[in-house]
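Only one protein chain is missing from this complex, and each of the others stays in its spot.
This part shows subunit A:
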Amino acid sequence: MQLQSMYQEIILDHYRNPHGRGLREPFEAEVHHVNPTCGDEVTLRVHLDGDTLADVSYEGMGCSISQASVSAMYELVIGKSVPEALATGEHFMTLMQSKGDAAVAEELEDELEDAVAFAGVSKYPARIKCALMSWMALKDASARALSVTHPATPSGGQA
């Protein structure tokens, strides 16, 4: 059975006991992302303190991979600045594109902590979207939250 390589115990733990689940106040932005091929959904809120992610709260439904991914992401990004969190997201994207290359996972272990357990998912193209959905939602919500808290000052070039 190859299944254990995808369903690492850490992933199943996050799935059964999700961290940070539930929608909380206050928040500056809320987004709803779906995976149209399978119906997985996540609603995600971002609360910023300056440019630090003070809270990321979420509700979702979907497969074990999508739900465990958002839980592991929560643990990784709370307290980070938005640029740091997005950089972590880029590392996660790299892991998802690694096609199961153990060297890539090893290199990213420090940055990704629990989330490095998702390396096995990268061997299954149909499931990569499940793992990435919450990170896409975070990127979207962070950009929206920043545009609320740090409105761009009109520049001369804009109409």
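Odds and ends about this structure:
Operating definition for what follows: a contact is a pair of C-beta atoms (placed from the backbone, for glycine too) under 8 Å apart; a residue touches a chain by one contact, two chains touch by 3 or more; residues count from 1.
As a working rule, contacts and distances are computed from a predicted model.
UniProt records the chain missing from this view under the protein name "cysteine desulfurase", selected from "Carbon starvation protein", "Glutamyl-tRNA(Gln) amidotransferase subunit A", "cysteine desulfurase" or "Inactive transglutaminase family protein".
Touch with the chain that is not drawn comes from one residue among A:A29, A:V42 or A:I65, which is A:I65. Listed for subunit A, the residues touching the missing chain in the whole complex are 1-3, 6-7, 12, 37-41, 61-65, 124, 127, 130.
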